[in-house]
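A single protein chain has been removed from this complex, and every other one stays in its place.
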Amino acid sequence: MTSQAQPGLWPPSGPEIVFLLLGVVALGSALLVVTTRRLVHAALWLVVCFGALAGCYLVLTAEFVAWVQVLIYVGAIVVLLLFGIMLTRAPIGRSADLDSGNRWAAAVVGVATAGVLVSVVVSGFHTAYTPLEPGQGAAGTLGSSVFRTWVLPFEVLSVLLLSALIGAIALSRTDIGGRE
Amino acid sequence: MHIVYPVVVSALLFSIGVYGVLARRNAILVLMSVELMLNAVNLNLVAFDVWLRDRLHSGQVLTLFVIVIAAAEVGLGLAIVLAVFRTRRTIDVDRLRALSENAAGTDDESGDGDGGGDREGDRNGGGSRGTVASGGGEAAT
Amino acid sequence: MGRLLIALVAVPLLGAAALTMPAFRTRGRAVAFGTAVSGLVLALTLAAVAAFALPYGQDGPTGGGPDGGMRLQTDLPWIPGLDLRFHLGVDGISLPLVVLTALLTFLCFVHLTRHPPAGGRQRALVCTLLVLEVGMIGTFLALDLLLFFVFFEVVLVPMYFVIALWGGTERRAAAVKFILYTLLGSAVLLIGLLVVWAQAGTLDMVALAERRGAGMPRSAQILAFLAIGAGLAVKTPMWPLHTWLPDAHTEAPTVGSVLLAGVLLKMGSYGFARVAIPMLPEGAAALAPWLGALAVVGIIYGSLACLAQRDIKRMIAYSSVGHMGFVLLGFATLTPVGMNAALFGNVAHGLITGLLFFLVGAVKERYGTADMARLGGGMLGRMPHLGSLLTFACIASLGLPGLAGFWGEMLALLGAFRPAAGLPRPLFLVFMAVGGAGTVLTAAYFLRLLSRVTHGVHRAAPSEPEAAAGHGVVGARAVEQGVPARTAGEAAGIGGDERAGDAGEIGGTGETGQVGGTGGAVDVTAREWAAWVPLVVLIVLLGLWPKTLLAVTTPAVQAVFGPGMVVP
Partner (left out) sequence: MIAIVALIILLPFAAAVAGLLGAKVGTGRRGGGSRTESSGAAAGRRAAWFAITAAAASAVLTLWLALRPALDLPTGAASRPGGAGFWDSFLPGRVEGALTLIETGSLPISVSLRGDGLSVLTGILVVMVALAVQVYSVGYMRGEPRYPSYSAFIGLFTSAMLLVVYAGDLIVLYVGWEIMGICSYLLIGHWWEDRANSRAAVKAFLVTRLGDVGFLFGIFTLGMAAGSFRIDDVLRADIPTGTLIAATLLLLMGVAGKSAQVPLQTWLPDAMAGPTPISALIHAATMVAAGVFVVARLYPLFLGARPTLDVLAVIAAIGMLGAALAALAQDDLKRVLAYSTISQLAYMAGALAAGVRGAAGLAGLSGLSGLSGLSGPDVPYGPDLSEGDVVFGGIGPPGVHGLGEVGGDEAAIFHLLSHGAFKALLFLCAGAVIHHAGSNLMSRMGGLRTALPVTFWTMTIGFAALMGLPPASGFFSKNAVISVIEDSDGVVQPFLYGSALLTVGVTGAYATRAWLRTFFGPAQPRGEPQPEPLPEEPREEPLTEVLPGTAAHVSDGREAPRSMLWPIGVLAVPALLLGFTWPWVAGRGVMGSGVGWGSAMIDLVVALLGAGIVYALWRGDPVRDPARLLGPFRVPCERAFYVDTVYAALVARPMLRLARGVVRADERVIDGAVRGSGRAAIGLSGVVRLVQNGNAQLYVTGLVAGLLLIAVAAAVVLA
């Protein structure tokens, strides 16, 4: 909530500076993910990006989310992606054709998206301010929220995860069901 | 904390993800770009959760859910990519054109079905289906 | 009493629903059930006729009405939010058509009991026909414009399936053309109805007809008449919106052709009598000369097209264009006699062309083709009964006095002789003269048909190359068609590969296909007699005693035009 004594947008406070630096790292590494010519580098830059984002979460006092981010994204998903790169026998070195011919249209659309979104959020939230209070996103508070209020979606989600697992197995194994 | 900072970062991250999805040929890179977009959303959720001081912590909880779903999605996505790779020997998105209209020249004739070429049109349609299926079969073997 | 009309719509619908029960999987039982249901509908229709014959004011609180007005009305809320009502009723304009519909459907089922069409799936066919009957009867009963439109549309889908599943070799293209063309017409019709709704603020057909266009500006009336007229003209069909008709008729199975010609075309002309002319009199007056001009062009054009046809079914389809031209000419005069002519012509055409399509279907069944050159003449010698009936039907269709076809044409010409006040009389005199020339052409092509098919000595059909060379497309088509007998293989082939079906066809040659070639063909069967004799009797009855029909329609027509418009 906006408080009465709301500091101006500039100069940024300490946490904000940290956040912005982490944000720049995340954005830069994300840009490298989508532009690098090496597949494996892309995956590694993704690690950097996710890590920086985890830092951002920490600054925003969402500690638990930050750790989950590190554990699942950096720990699991990127590994999965690397396995994918490996299994599809992608070239490890530079490859010239990682971008499709659609690149310039994509760039235009991307820039336009950025323009629209940024202008919208800036115009919408340039006055929004909240002081950070540590402990808001601690494991305890979050855990009690998940297992009280959100327990049903949580359970549903676990079923979803299970079925996704089974689906992945079914899809990746050639000797199960499928084509005649 | 001014909300505008995380929100702008999130918007830019999302746009980068959009660019990646649209511009990258490799399916795994596309998946990575999707992850970027999901993370942009996560950042938004957390930022607004903090701003609105939600007592139920819906933003952060949803972020957790999104992360879980993203994991599932990557798992499934990779499985699909692998399946495609097995049948097509490639995971270049712009070369997977099974969705396209059949570009064979006979297609135009199936248009005047009211003139009596209906059966022909059927045959063509069947034929095109056949080529797709047989192409898949060849790749699989 | 009002429930009677609901029953008319509900009985076939329930019948169709009942057919989904597995008990009807047994072969033949479905057709018997369909016959029973349509027979019940016919009985209900006759009950409605009996109720109609009661003096006015005796059919319950909701019925009654001024002389010539609506009878047996039932009026239930349907969609209250839009003020739509489930409003049914019957008067002298719709009653004959309802009876015609019920009769023709029943006769189709009677015919089906021993003459199933190629393509199998009898249960599906029965179900389709019953749904078709719901739509047809509902169209003639509806008194709410949107309800009318709904029933009008309900008919299309079953007819599409009848053509597409049980039709001839080119059935798919014909069915697609049929449904697309008529859907387009319906879209235009809907626009017109919406214009009426927007201008008048109500969809109640009785109220709209009583209002006689009061409160609607002339331009809006013309616009609405144009849209509604165009939509109805597609169905009627009026030249030049007729080209779906020959294809659909040629490819449809016998029952499909009979219902298509006998009832579906009437829905278009009924719309003129029920919607376009009573509700939009100024629009009608403005566009009547155009309507008349297109009608007479249709008469001549249809007749000429018939004169050069080789396929009998196609020829009769084109003859419908000519005959419906007379109906439209009757409407275009905007006189009571013209509308009487149109209504009479409707019923007569339904009976006669229904009979003709039955007969041609029988010919096709026996000879394996409907191509005149391949039939080879001499039918009176080989199948005297069939030949005689064909002669009778053709003579009836060419408008011979003493048979039903005459009165519609004669009265239409009489109407054109003195059209309504305000219409250009010299123009209508020209229409009359052209229409008269059309009757001669009509006679010419029907007699040519008789001469080529029933007269002469039967020869074996010309050898295939000769036929193909001499008769171009038609011959080739006939050759491709091969034999009429389709077996289960063809039925299976409908959904899947067409060529497999053809193979099944050839496999079935031995049973029925050869009958046409060897001369051992059977003459008219008992079921065919049963299906045809009522039509013959009615044609003669209406021809010798036109008062039976005119006495019913005249009060209603007078009510449409109001007491002031009666020509002394």
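The first chain written gets the first letter, and so on, giving A, B and C; residue counts start at 1 in each chain.
In the analysis below, a contact is a pair of C-beta atoms (placed from the backbone, for glycine too) under 8 Å apart; a residue touches a chain by one contact, two chains touch by 3 or more.
Since the model is a prediction, treat every value here as computed from it, not as a measurement.
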Chains in view that touch the one left out, judged over the entire complex: A, B, C
Touch criterion as defined above, residue of C:Ile93, C:Ile179 or C:Leu380 at the omitted chain: C:Leu380
Of B:Val18, B:Leu43, B:Leu62 or B:Leu78, the residue in touch with the unshown chain: B:Val18
From C:Thr139, C:Ser319 or C:Thr439, residue that would touch the chain that is not displayed: C:Thr439
Touch with the omitted chain, as defined above, among C:Ile6, C:Leu414 or C:Leu427: C:Leu414
Residue among C:Leu103, C:Ile179, C:Val195 or C:Met339 that touches the chain left out of view: C:Met339
Contact partner of the left-out chain, one of C:Arg29, C:Arg114, C:Arg211 or C:His455: C:His455
Interface residues of subunit A (partner: the chain not displayed): 100, 102, 105-106, 109, 112-113, 116, 120
Residue numbers in subunit B that touch the chain omitted from display: 18, 21-23, 93-94, 96-101, 108, 111-112, 114-115
Subunit C residues that touch the omitted chain in the full complex: 177, 180-181, 240, 242-244, 301, 304-309, 335-340, 377-378, 380-382, 384-385, 387-388, 391, 395, 400-402, 406, 410-411, 413-415, 417-418, 432-433, 436-437, 439-441, 443-444, 447-448, 450-451, 454-457, 523, 546-547, 550-551, 554, 557-558, 566-568
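FYI, only the chains that are shown with their structure count from here on.
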Length of the line joining the C-alpha centres of subunit A and subunit B, rounded to whole Å: 17
Distance between chain centroids, defined by C-alpha means - subunit B, subunit C (Å): 53
Whole-Å gap between the CA centroids of subunit A and subunit C: 67
Residues of subunit B defined as touching subunit A within the complex: 1-9, 11-29, 31-33, 35-36, 39, 42-43, 46-47, 49-53, 56-58, 60-61, 63-65, 67-76, 78-83, 85-86, 91-94, 136, 140
Subunit B-facing residues of subunit A, complex: 1, 9, 12-13, 15-16, 19-20, 23, 26-27, 30-31, 33-34, 39, 42-43, 46, 49-50, 53, 56-57, 59-62, 64-65, 68-69, 72-73, 76-77, 80-81, 83-85, 87-88, 90, 97-103, 105-107, 109-111, 113-114, 117-118, 121-122, 125-126, 128-132, 136-137, 141-142, 145-146, 149-150, 153-154, 157, 160-161, 164-165, 167-169, 171-172, 174, 179
